[in-house]
Every structure is written in structure tokens, then in C-alpha cells.
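Here the complex is missing one protein chain, while the rest keep their positions.
And then chain A:
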């Protein structure tokens, strides 16, 4: 590069200057005639000086010596200070080569340890503690071992991480992985037999159900809800800030905003619902998902159920119209809404940060309901299970979007785990029984709620899910299925009952 060439030029011209500097600081006196001798002397002085405390010469010279000698970096080693200047020029390269070889050989074992990532039992328990898990969060111990993996919805990533930490801490011989590759990709992976279960925002279609009989040892696969997450409608409006201020909308108005009928914030329909604000004259910018998403599917199915007159589009994981802007992923929607005033979008409640949200006016006799985890659970309590598709252990929830239970927030995302009742591999069957037991149990749901901001499964739904999970054959009971202790720690001592 030209800059270094310039420097080089400078060095040759100013070799005399450096010689003088060197003479002042080093123990060796150097002959003043040849540049080569100068360079060698400076270089040797460098080696000598690294054995002593750092000297000004070192800070002045490194660039020049590094460039001019064109050798590999001088290793930090105490070279024999008794080397004379005259011998330095021939011996130094060989010594350096030897040292460099030693370093490489020494580093190889360290590098080879990088591949093996399996944590020890102690590591897992400390990790669990570090993640804030207490005794009550952990799964019961089993004697199973092996590696099991799931794949699917990215919306389940946070809850899966909590559950994996809680499960592995008490079952150190089991390694669990979850690949948040997307609902469609995860179901495909499961149907190919490459994963033990799939996480999906949408239930299996009929063809996928038929296809699953090739991968399950007995019968077809089934879906059970494992995660409930409220979907917040986020807004960015000047004057509406913080968690207690909400724009109020009812289902029809919401549908009108998202289908492009209402185009300005000071529209009289919006103003009528929000007498507490003086809504600004800004254009409404709708932000939706540009990729296929279960959040979109659940949001538009709410609009279709609650505001059928205003929302005529078919249900799909793709956003159906061209209103506003599309962003990729939940984080894309949140970032876009944050970037400009007058934007409105929908996203998973746990990831909206500090954005203001819309409170839904479900019913004129009740106050508007703001988005909350408890509100989502209440809406699920009031929902039904799809009876037409309840054969073979499937538990498919039909969220009651028109619920008028007080405090219920009806826009929720229900995410499922898809598994077989019996696998060709017995240990996978046993693992799935224990795993699904744990993640749908009260303690698993409470852990997920605490760590990932999801709503715990309501009691009635949990019982129904437990029935399906118990159809999977359980492993033989181990000698002790108690939850092993976590090492003593402040977390453990202050643990509260969940």
C-alpha cells in the first residue's frame, strides 16, 4: 500500500536519526556507516529491550522494524542478551523461525479443543443459575441420554432457550437443540425425520398430516399448543409515549386502518375513540410483515373474526394487501415503527421494547383492554378447542377473537409443538414424553413467561394438552426423579414459590 511505501522511504532517509536515538538508549554502540547494520542493531536492541522494561525505542520503532525486516512478528521471548551485534544478523532469522514453529505447535492443541463444545454437568448447572433459573424451574431428572433436536418457528426461540436450560440442568446426559429456521422449514425437517419435534405457528395441513404417518412409528403426528404470546399493535405518535398511554381502537377501526381506508391520524373515527388526545394531522403509515409469518396469520384471523365487514381478504401467512410498508421479521417491524412518526404495526409483545401500544375497545360497556400477558391467558380461557380436528391427540385452539370476558386481550399468537405419539426410536419416544411434559407443565410455562414474556397456558387448556402428551409412552421410572439441587447461590436462597 502506498502509505507504507512512503513510510519505508522515510525510514531509509531517516536511518541516521533512529541510529542516534538508539545510541542513547541501548547498551550496544552501533557502527554508523551501513543501513543494514543500523537495522540489525535496532532489531537486536528491540529484542534486548523486551527483556527489560519497555523503553521509548520500542514505541518509536515497531512499525519500521516490522516493515523493514520483513520477518514474522518478533515473539515475546527473552532472547539471550549476550548475543553480539555481529552475530545477530545471521542467527536471528533461524531462531525466530524455530520459535515461530514452537508457537504454532503449541497453539494447535488449544485450537483443537474448540470443536468439542459439550458442557459438563457443573457447567450446565452454573449456566442455569446464571440464567436466573431456580430450583422450581428445573425439570425432573430422568435416566435418559442422547442428543435430540427440534426445528421450526422463530417465535419459539426465546421460550425454547429457557426450557432447554431448565431441562439440561437436571438432565446432564441429554443435549437438546432447537433451530429457529421458520415454521415451514421446521415442519419439513420433522416430516423428513431429521428432528424429534417441530415448532410451528400453524397446525399441520391435511397433506402434512398424511405425510407424517411415514415418519411416526404408529399413526400420525399431533399438534399441541406450547406457547401463547400476545400480539401488540404498536404505534409511534408524538404525544403518546410510555406504557400507560394507549391509542384506543375497536376492531372495525383497526381493520380500516390496516386496509388503507383510514389514511390520516386525525380522522374523525379515530378522534372519536380518543377524546383524551389531540391526534396530529399525520399520514398513517402501516407497517406489516414482508415475509411469511404466523404473527400475520393470527393478526388477520383476529381482524377477520372481529371485523368481518371491513376485512374481506383470505387468511394467509402473507400480508394480503399493498398498504404501507413491509419489513422483514419482528425486529424489522419494530425498527421501522421506531424510525418515523405516524407509523402503526403489529408485533410479538415480548419484543416491542418501549413502543406505545393500542388498547382494544372490545365492547362499549367495558374499558379498553391494553395488551398484557394476563389478558392473553384470559382470552385463551374463553376459547374452544377445534372439535373437528381433535382426533388422534391433536389439540387445536380456536382463539375466541370476539371474547367479552373482562380484561381479555383477544389478539394472541398460539404456537404449537408437533410430535409423534410413537417414534421408531424408543429413546426419542421417551424423551419426547418427558420433554413435552415439562414444557407444558405449570413450572415450564411459568419459566417461559418469566424469561420470554409469553402468557402461560390456562389451566383448562393445560389439562387437555396433558391428556395428549400422556398418550406418548413414558420412560420406566428412575430410582429418583427428584430435581437435583443447584449449587448454593443467592438465587437459590431467595427463590420464591412459583
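Note that a contact is a pair of C-beta atoms (placed from the backbone, for glycine too) under 8 Å apart; a residue touches a chain by one contact, two chains touch by 3 or more; residues count from 1.
The criterion applied here is as follows: contacts and distances are computed from a predicted model.
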Request  = Pick from "Glutamyl-tRNA(Gln) amidotransferase subunit A", "Phosphate transport system permease protein", "DNA repair exonuclease" or "Energy-coupling factor transporter ATPase" the UniProt protein name of the chain that isn't shown here.
outcome  = "Phosphate transport system permease protein"
Note = Across A:134, A:188 or A:403, the one contacting the chain not displayed is A:188
Note = Considering the complete complex, of A:214, A:243, A:322 or A:366, the missing chain is touched by A:322
Remark   = Among listed residues A:336, A:351, A:400 or A:428, the absent chain is touched only by A:336
Inquiry  = Touch as defined at the start, partner being the missing chain; which of A:285, A:357, A:422 or A:454 qualifies?
reply    = A:285
Remark   = Contact residues on chain A toward the hidden chain run 1-3, 181-185, 188, 283, 285, 290-292, 314, 316, 318-320, 322-328, 335-336, 339-343
